[in-house]
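Missing here: one protein chain of the complex. Every other protein chain is in place.
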Amino acid sequence: MAEVPISWFLTLSAVLFALGVAGFLFRRNIITVFMSIELMLNAVNLSFITFSYQLKQVNGHLLAFFVMVVAAAEAAVGLAIILTVFKNRSTLNIDEVDSMKN
Amino acid sequence: MQLWLIPLLPLAGFVINGVLGRRFPKALINTVAIGSVALSFAWVLKTLLGLGDLQNVYTEHYFTWIQSGALNIGCDFAVDRLTAVMLLVVTGIGSLIHVYSMGYMAHEGGYYRFFAYLNLFMFFMLVLVLAANYLLLFVGWEGVGLCSYLLIGFYFDKQFATNAGNKAFIVNRIGDFGFSLAVFYIFKNFGSLDFHTVFQQAPGASEAALTTIGLLLMVGACGKSAQIPLYVWLPDAMAGPTPVSALIHAATMVTAGVYMCARSWPIYTHAPEALNVIAVIGIATAFMAASIGLVQNDIKKVFAYSTVSQLGYMFVGVGCGAFSAGIYHLVTHAFFKALLFLGSGSVIHALSGEQDLRHMGGLRGKIPWTCWTMFCASLAIAGFPFTSGFLSKDAILLAAHGHAPWMFWLGTLTAGMTAFYVFRAFFMAFFGQYRGHEHPHESPATMTGPLVVLAILSLAGGYLFRVPEFLSTIFPASEAPEDLTLMVIASSAGLVGILIAWVMYVAKPGIADSLAAALKLPYTFLYNKLYVDEIYDATVVKPLVGGSRVLLWKVMDAGIIDGMVNGVGSRARNLGSVLRLLQSGNIRSYATWVLFGSVLVIVALGIAGGLR
Amino acid sequence: MDSFIVISLIKVVLVFAVLMTTLAYLQWVERKVIAHIQVRPGPYRVGPHGLLQPLADVIKLITKEDLMPPYVNRPLYLAAPFLAITMALLSISVIPFGPTIEVAGYQTWMQLTDLNIGVLFVLAASSMGVYGIALAGWSSNNKYALLGGLRSSAQMISYELPLSLAIAAPLLISNTLSLRELVERQSGSILSWNVLHGPFPQIFSFIIFLIAGFAETNRVPFDLPEAENELVAGFHTEYSSMKFASFFMAEYANMITVSCMATLLFLGGWDAPWPAAYGSSLVPAVIFAFAGVVALYHGMHPARRRDRLTLPAFGIIFLIIAGIFLLPMVQSWLVPLFWFCAKTGTILFAFMWIRGTLPRFRYDQLMGFTWKFLFPVAMVNLLVTGLLVALVS
Partner (left out) sequence: MDTIIFLIFAIIAVVCAINVVVQTHPISSAISLVGVMGSLAILYLLLGAEFLAAAQVIVYAGAVMVLFVFVIMLLNAGAEAKKGRSFMAQLLGVPLLIGLLGLLAWFVQRLYPVGTTVHFGGFRGGTAQDVGRALFTSYLLPFEVTSILILIAIVGAIVLARKELD
């Protein structure tokens, strides 16, 4: 039992991803929804690093690294958008941000 | 050998003057413009000296320009003897005319713009000459057309100048259309546009194809070199500044058609029909333009028709298979016609813009340098024995005699007419009494200097540059044997023309007017340029404009094309208003759709992967 | 394997004990230093020269009533001090204090564990430290605390950038992320320390590191999160007793971490300023002997009555320590340890010195300083260093 099957890691990644999707679908707070996206990204990163381990290559790490960098940039812009939305509408409920309708 | 430097130097001059020239003092503009062209000339000399006797083509490949399927076009420059001749003419005369322009344009507005355009023209002309394939040649071809348009319309605040520019541009389009068709056809037949490849395969191609290509190329050449029926733009092009007329519309650009036909000689030698057509068009143009030139009163118009006529001679030379004679005449014509234009520019400059011969006269003593240099040029164009014009024209007429004797006789007649109208203009301007109101003054040294150089070249250039011998390694030797009788006949025609002009305008000045009165009908006919512009207007321009209004605009554009576009738009709106129902504006429902899509994708991947 | 675990456990206990004592006494030292800057004696009542003051403080804090305000967010309120102290102590585990030591036949490092990403580990732990303060501020449900938490998180994110850039520059020169190797690359003399050595002496990045370190530990002049005249006590307004002590200890632990990092990154860790061949190993003995002699002299001529007994006692203790430093069997590890502590102590003294001298920044000055000055300078420094390293190598 000293070794962990690689499929466990991938299953964990899938579970975390599904939880992220669930958060995105069922939560109403924009910030929580945004955090769910980060959760999904993290889950994918775990997959990348697992693949990297399996293939004994560093490429997966690079992809995960880029995901992180992009996530950081995304967080900066996304939170700025959330601030602006809150300033203009004073709500964080995602269902009330629907001016695209009609 | 860094051939690219030759065109790039003027381009650099164009960029510098075009971008920064507005803020430059004139001296700096002059330095940049003339310096770049002079450096280019120097580089041509260095290159040609470095290349030795040029028995073979020297090619430089820079980069692959277009790579698409079988089409592979490189940005290649090549130098052979023909190119060498053209390079020397273009950069040499270009430099002289740049120097001249410095004096001529000194008091004009848009000084930097003028030199920038002139440099740009040099760039495109050199690209045209150096190009190693038809497409690159076409680039230069179109570029010089553009510059010609810009420079004809240089005085864009004058309606006639912009109209003349438009006319030149539009008429040239017809020729360019033929040229582009020729390029397509060449590619279809030979699978390449490189001169080398095409000419190698030319002997094996069918005569019909070669004739078609030759005729299409000829259409292009007719447009650029102002031959019947597309010559009408050139006389109007005199609306531009005189140095432009000298450089572009006498010495270099208009000869591009001749150059191109000569360059394509391997095609033409296997397409005698096309050659014959070229010769016929050439002699007809020569004769017709000369006849119109007989009665024009605007000094630049006279030389413009003279240019058309001389270009006709070159076409005759090419059409008779005497390519080197055509190029020979091209070179000498560049000397004396540039000189004639520059001289007339000097006259106009002296008279502060007066162009009408009837308001000149007796200028011989007032502007002697201009007078005597122009006399040299007039002798040359009249074919006075042993001038450069005599040599080249004689070579063409000899070839014409070998091709078809009637062409020789018509050519000789034209030569006589040429001598007459040139000397008519010369005598009217410089002899007799001054009939104007200005105070003529001699031009500055920057203008007379180039005149003197060109005068020497007009007289002796034919000996200094033995073009036929130099080009004999390129072109097939189809020169007719020397025939003393024909030479005497041809040159005596010129002498007779000079004599008549002297009698009519110097010895007995009354004869001209009474003759015009006696031959009222032909005179009016010729004076109005055979009504060609009016005929074109009635038969081509008006129907085209009318047809465009009704058929193309009202029916095609507004009815069909707009209808299709609007219909697509309204259908899309209808569809959109249905699809809109999906767009609830709710982010979470969008997310649900995304999830739905990704599940579908995963399932599809599973199926595609064979559900391992 | 077993001996490894045993040794590790011993080391953990040892380091923890020493660290806790140091934390307590650092407080005493600080009070003393500031008192002397302000020309007053400082703690003097409890024990000789107030030496037992920390013990009294600890007893006081432990026995105080642990207030839990009713309107707080309980889980986070409880977790915050825990988080703060944990993250502060975590970094100590990778910091090496000295070279190899041999105890009872076992060779081991004077370090809890050596990671080959040690520098990154310290950075990570310190970046996690924000949560303690931010959550404390938020969960207290108090506007002063919230403002303090907000200020602290903004300040710490902002100052982490120049801090990281300042760390990156010496790493470029040393070409390793392991703290131990970092020190080994700087061995030799003072000229091979990163602060003076290399294609580009890292003096700028040392200063930037110290400034950013002051901000990261919320020390004067960057103590905006707990600016008492604006925010009562900032993020820990609502905390009392041991929870308050945890924040306090976290702050001092962070100070120690920053000082250790500065020592390791820039000042050559436990390396002596000049080689032992020229007598550097005698320096600690000389210093302690001198201190002992001075103490003895003052004991002979006491200014206060009670010093008549304590000063000679201290003098004798110092002389004994000086003697220990001369013993060859312990010199191999004790002298490096001395140099390490001396360098760290100097920086800690600078912390206190600045606290006693400089006024507090205004908040906009604080943010403007890092973004408009410190960050660009650190950037330029990194660029120049990288360029020179690339050119030299």
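Letters A, B and C name the chains as they come in the text, with residue numbers starting at 1 for each one.
Basically, a contact is a pair of C-beta atoms (placed from the backbone, for glycine too) under 8 Å apart; a residue touches a chain by one contact, two chains touch by 3 or more.
Nothing here was measured: the structure is a model prediction, and the numbers come from that model.
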{"item": "Among the chains presented, those that the missing one touches", "value": "A, B, C"}
{"item": "From B:Gln201, B:Thr446, B:Ser472 or B:Thr592, residue that would touch the chain that is not displayed", "value": "B:Thr592"}
{"item": "Sites on chain C contacted by the missing partner chain, in the whole complex", "value": "73, 76, 79, 115-117, 120-121, 123-124, 127-128, 130-131, 134-135, 137-138, 146, 149-150, 153-154, 156-157, 160, 177"}
{"item": "Positions on chain B where the hidden chain makes contact", "value": "584, 586, 588-589, 591-592, 595-596, 598-599, 602-603, 606, 612"}
{"item": "Residues of chain A (touch criterion as defined above) contacting the omitted chain", "value": "1-12, 14-23, 25-29, 31-32, 34-36, 38-39, 42, 45-46, 49-50, 52-54, 56-59, 61-62, 64-66, 68-77, 79-84, 86, 92-93, 95"}
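The criterion applied here is as follows: only the chains that are shown with their structure count from here on.
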{"item": "Touch-based graph of the chains, sorted into line, ring, star, complete or other", "value": "other"}
{"item": "Top chain pair, ranked by number of contacting C-beta pairs", "value": "A-B"}
{"item": "Rounded Å distance, chain B centre to chain C centre (Cα mean)", "value": "85"}
{"item": "Centre-to-centre distance between chain B and chain A (centres being mean Cα positions), rounded to whole Å", "value": "67"}
{"item": "Chain centre separation (chain A, chain C; CA means) in Å", "value": "37"}
{"item": "Chain A to chain B touching residues, read off their complex", "value": "21, 24-26, 33, 94-95, 97-102"}
{"item": "List of chain B residues in touch with chain A within their complex", "value": "583-588, 591-592, 595"}
